[in-house]
Structures are given as structure tokens and as C-alpha cells.
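A protein chain is absent from this complex, but the other protein chains hold their places.
By letter and in written order, the chains are A and B; residue numbering begins at 1 in each of them.
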Amino acid sequence: MDLGPLRPYTWALVLGLLVPVSWTLDLVLGPGVVVFVVAGIAIIPLAWFLGLGTEELGKHAGPGVGGLLNATFGNATELIIAIFALTRGLTEVVKASLTGSIVGNILLVLGLSMLVGGLRHKSQSFSREASGIQVAMLVVAVIGLLMPALYVLSAEAKGGVSPLTLEEISVGIAAILVVAYVLGLLFSLRTHRDIFNPITEVEDRPRWSKRFALIVLVVSTGLVALESEILVESLEPARTALGLTDLFVGVIIVAIVGNAAEHGSAVLMAYRNKMELSVAVATTSTTQVALFVAPALVFVSLLTVRPMTLDFEIFELASLALSTAVVSAVISDGRSNWYEGALLVMVYAVIAVAFFFHPA
Amino acid sequence: MDLGPLRPYTWALVLGLLVPVSWTLDLVLGPGVVVFVVAGIAIIPLAWFLGLGTEELGKHAGPGVGGLLNATFGNATELIIAIFALTRGLTEVVKASLTGSIVGNILLVLGLSMLVGGLRHKSQSFSREASGIQVAMLVVAVIGLLMPALYVLSAEAKGGVSPLTLEEISVGIAAILVVAYVLGLLFSLRTHRDIFNPITEVEDRPRWSKRFALIVLVVSTGLVALESEILVESLEPARTALGLTDLFVGVIIVAIVGNAAEHGSAVLMAYRNKMELSVAVATTSTTQVALFVAPALVFVSLLTVRPMTLDFEIFELASLALSTAVVSAVISDGRSNWYEGALLVMVYAVIAVAFFFHPA
Partner (left out) sequence: MDLGPLRPYTWALVLGLLVPVSWTLDLVLGPGVVVFVVAGIAIIPLAWFLGLGTEELGKHAGPGVGGLLNATFGNATELIIAIFALTRGLTEVVKASLTGSIVGNILLVLGLSMLVGGLRHKSQSFSREASGIQVAMLVVAVIGLLMPALYVLSAEAKGGVSPLTLEEISVGIAAILVVAYVLGLLFSLRTHRDIFNPITEVEDRPRWSKRFALIVLVVSTGLVALESEILVESLEPARTALGLTDLFVGVIIVAIVGNAAEHGSAVLMAYRNKMELSVAVATTSTTQVALFVAPALVFVSLLTVRPMTLDFEIFELASLALSTAVVSAVISDGRSNWYEGALLVMVYAVIAVAFFFHPA
């Protein structure tokens, strides 16, 4: 097999050397801070190749199926890490990483994109219509994720929370969110493709052969799975050693690791004045996590010993709701500048400070 | 009297046969599930005729007084049902039905209108200015309805809620909301009629004689009152028999019954690509309930043994605030499509699930 098509991605191949390093360290040192850090970095290039493989395969499959592929595999790394964490019963970390992923995408990724892009270009524009629908999808998701916590709050005041009811509510809401997601795919890939056209049409010619793309996809998915297991196994001892809370690890650290590759490409596109694409990456990734990954994990968790419900921490919910509010204020005019980007990053910083000091 | 003008409304006349049926059942079976269901359906055509009579009389009175008539009698059915419920001390059901009416109008009516209209027409447009003002009115109402609950929350933490203070706050806020409503009428019917013009000008020629319209209005109001009494009398036994909570009955069932006729006509208008009218029906009806019906009931309740305060359940408040947020995100661009409608319906489904599982 000719590995030539991978040559432009030297940075990723070099970082990828950390994959075998992490295995060796895991064997020699056992789970801990060092393994956690190395595996966390090693997973970034793997996520990048997983993304590339999906994209290239999608180009062969045509816009409809390709869009579907991207929508399903777009957050595969996060999904895989989360599933391994669920099998270890780390439901709180998983929920925190969902929050962190959503907040990170709309505040940090979008914020850095607008900031970096805005430092070079005075004003950048993007589709109000497409981003408006993504914001509406996000508002729907946030409403869904709020309700179970409100049930808990209300039930506590009235004599006691029933875990079974909480699970039923979570499953019911997860089902509704998935329906909203599937209808959203139908909307963006079928009935109203033109709204999202300028985004999906860019670089439609495949650069890889179908076979090569498939191999990259399969191999990187496998390696992501392996690496995720090592990462999750080290998470608990690393967390304890560093004196961090579940919430902080999930919201800030796991979320950054799972999304690092996307972060980089979104910022790069903004720098090249393709703000349309940056906004699309950040918002689509956000709604995927909120409307697809989160409910999918609820269903997957039903197969484990400890089902994951959708009752988030009040801090998490406040962060979700407030991030949505600020991003809605910032993107509603279809234009961005460096200061709007800076404001989003500031909000991320405020949330990070709050989570850092949050009681265990 | 020539009943010819009623001929186009065969469906309503046929459904109207359930009115005497409900009386007979009430005598034979006594209050219960069957009577509740039949009276609930029988009230729908009556509400429809009440609306038609108001509209036709309004055309004779000219736009100014006509607008006033529509604004006052537009939610007469809900007001009548609520007053009967208040006299039986069912303040919780009444408050729940206010929530349900607001949420139902902006999520279910508007959502179904956008969905059904959008399945036939790729994109539909409506006045951003008119709907923007309605959203602002709704935000003001939601703020007013939140404050008493915040007082309760705050007072509980500080030693105890004073029922008298809660009543004073409720009356004070109700007075402010009514002032906002009256000023809103002045604005939309007087000083800035042109903003709402395309809406109010449609079909300005009366189809009924003044006398006929008046008779329909009086008769249907009387029948609505009779039917409401039967409905409310059966509400408690039906609720117990079906094992539902006050909140669910109020928010979902009573709210749907009280608004069914409007729901139908809004969806029909959207299907005929008169989205402007659909949005106007849904949003005007919402602000009427929030700024006029709710405060009016506070004042009416002062005459009963159990005054109704405006401290809503946290679930209700969250539903109100979140529905307002999502509808604001969806209508801010003055255009709609099927997916935006679907999203609104999804939020309604999420809220319905939450209320269904809500502890009694």
C-alpha cells in the first residue's frame, strides 16, 4: 500500500509516534498521570486521521451519503472515549465531557476562530440562515438536557427522586433529541441542501482512493479505541494524583482532547478567511454532540450496569444555557470580528475558573 | 332567523351535537372521565363559533373597536373555563392551564403551522417587526410571572413566605401586565397600525349581519359557560380516575381543549401560505393569555375564597422561559421552514414528557 497520500500530514504522523510510546509506558509504569498525558496527546492525530478518512470516503459516496457519514463519524472519537468510560461506570465524567464538548465547541473553537481570523481580517461573514438553524437546534437540545435536572429539583422538594422515573424521562427525551437530529439531517442533506451548500460543496473531489480512505478509517478507529481504553483507565488515578474533580477533568480536559483536531482545522480555516467553514465545523460539531452523541450514550448505557441519565449538574446546565445565549448574541448578525471572538474565549475562561473551584 | 351563514361550518355543527350529549351523559352518569372527554370535545366547536361571532361583529365595528373586540373575546373560552375552575378552588389547575396555553400556542400551534406550511412551501415569510414586538411582550410577561416564584424561593431561605406579601406582589405585577396589555392595544390598533396592517386588513368585509353575529356571540358564550361548568365539574374525578397530576391535566389537556379551534385555523392558514396570519394568531393569542387572561384571573380570584397568586411551579416557569427562548430564535429572521416547525413541536414533546412524569 502506498502511504504517499499521508505525506502532507507529517505533524500528525510524528505525534502518532506517541501511540506506541503510550502503550510501552502503560506496561512499564501502569495507569497514572504520565500515561494519561501521553495517551491524551496521542489520541489527537488519530482523531485527525479518523476525520480525514471519513471525509474522503464521504466524497466517494456523494453528498447525501457523505453528509450522513460525516454526521455519524464526525464525533466518533468522543463517542468511543465515552463508551469506554461508561463501561467503567464513570457516568459523571461522561456527562461532564458532553458539557465540555458543547461548551468548548461553541466558545473555544468558535471564539478562537473569530479571534484569529479577525486579527487578520477586519470583518468576516458567514451564513446567518445556516448558523441560525444550528443555534435553534442547540436551544432545543439544551431544553431537553435541562428537563431531567428540573425533575430532580422538583421531586426532591416533594418527597424523593425515583431513579426509575429519572431514567424514563431521560430515555424519552433522548428519543426526541435523536428524532430532531435525524430530521435535521433530512433537512440539511435533502430538502434544504442549498442553505448549507456553500459549506458542503467545498473541495468535493476526493484526494484518496476509496480503498485507502476505508483503510485509514478502520485503522484509525481501531487505534482510537485502543488509545481511549488506556486514557480512560488512567483517568481515575491521574485525577486523584492531580487533585482535580470529575467535573473539571470531564468538562475541560477530556473535552479538549476529544476535539483538539477539529479545533485546529476550524481556526486554520478562519485564518484563511473561510469563516463560513469555521462556523459550520464548530456549530455542526456542537449539535452533533447535543442531539446525537448524548442521546446515543443514554441508549448505550442501558446495556451497562449503570445507566446514564440526563440529569446534569446545575453548573453544567448553567454553562450550557449561558454559552448558547452568548453565541446566539454573537452570531445572529452573520458577521464576526476579533472582539466577538475574544468575548467567547472570555466566557470560556469564566466557565473554566468556575469549574476549577467547583466542589468535588 | 336564517341559519344559512352557518352552512360552511358543517364540521362544527356536527361536533356541536356533542353539547346536548354531554348534558345527557352528565345527568345519567354523573361527573367522570366520559363526561370530561365528551364535554372537552363539545367545547371546541363552541369556541370556534364564539371566535367567528367576535370576528364578524368586529368587522362591523371597524378596525379600532373590532381589534379591541377580538383582543378581549379572543381567549374568552379559556377565561370562562378558568373562572369556573377558580370558583371550585382549582387554582393550581388554572395556573397550569395558563402555562399550557402559552406553551401550546407558541410551540404546538406555531410549530404545526410552520411544519404543515413548510411541507408544501419551501420557505414562508412573515413580518419580523410585528412578531418581534409580540416576542418582546412575551418576554415582559414571562419576567412578571417569574418574580413571585423568586420571592417564594428567596423568602423560604430567609425564614418564611408571607401569603399576604405573595398576594400583594401578584396583584402589583398583574396590574403592570394589564397596563402593558392596554398600551399594546393602543400601539397595535392606534399609533402603529401599519405594522400589523397586512394582518388585520385581510377579509375586512363582513359576511354576517351585525344582528346575526351578535346572536352567535351571545349564544355561543352562554353555551361555552354551561359546557365549561360540566367540564370543570368532571375534571377532578376524571383526573383521579386516569391517575394524572393537576399539572399535566392543566398544562396539556385543558390547554389543548381551550385552544383547539384556534390551532386548527392557524395550521390551515399556514397550509394556504398565509404564514403572516398563522404567526399573528399564535403570537397574539399567547400575549393575550400572558398579559390579559392571567392578570384578569388574579383580579377575579380576589372575589373567591382562594385568591390565585402568580407563583408558578419551577417546571412551568422553565417551560415558559425556554419556549420563549426557542420561539425567539426561530422567528427572529422573519422566515420559516418545515424543520423550524418540527423543532418547536419537539420542544413541546420534551415539555409534555417532563410534565407527564412530574411528581404530583
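Going forward, contacts are C-beta pairs under 8 Å (C-beta built on N, C-alpha and C of every residue); 3 or more make two chains touch, one makes a residue touch a chain.
What you see is a predicted model; the values in this text were computed from it and never measured.
**Q** Can you work out which residue in B:184, B:258 or B:341 touches the chain that's missing from view?
**A** Once the missing chain is taken into account, the touching residue is B:184.
**Q** Thinking of the whole complex, not just what is shown, which of B:14, B:29 or B:153 touches the missing chain?
**A** The single option touching the absent chain is B:153.
**Q** Which of these, B:57, B:110 or B:169, touches the one chain of the complex that we don't see?
**A** B:169
**Q** Decide which residue listed in B:25, B:94 or B:140 touches the omitted chain of the complex.
**A** Only one listed residue reaches the unshown chain, and that is B:140.
**Q** Determine and list the chain A residues touching the chain excluded from the picture.
**A** Chain A touches the missing chain through residues 122, 313-315, 318, 322, 325-326, 329-330, 332-333, 337-340, 342-343, 346-347, 349-351, 353-354, 357-360.
**Q** Applying the definition given at the start, please give the residues of chain B touching the unseen chain.
**A** 128-129, 132-133, 135-137, 139-140, 142-144, 146-147, 150-151, 153-155, 158-159, 165, 168-169, 172-173, 176-177, 179-180, 183-184, 186-187, 191-192, 328, 332
Methods note: only the chains that are shown with their structure count from here on.
**Q** Between chain A and chain B, what distance separates the C-alpha centroids? Give it in angstrom.
**A** 40
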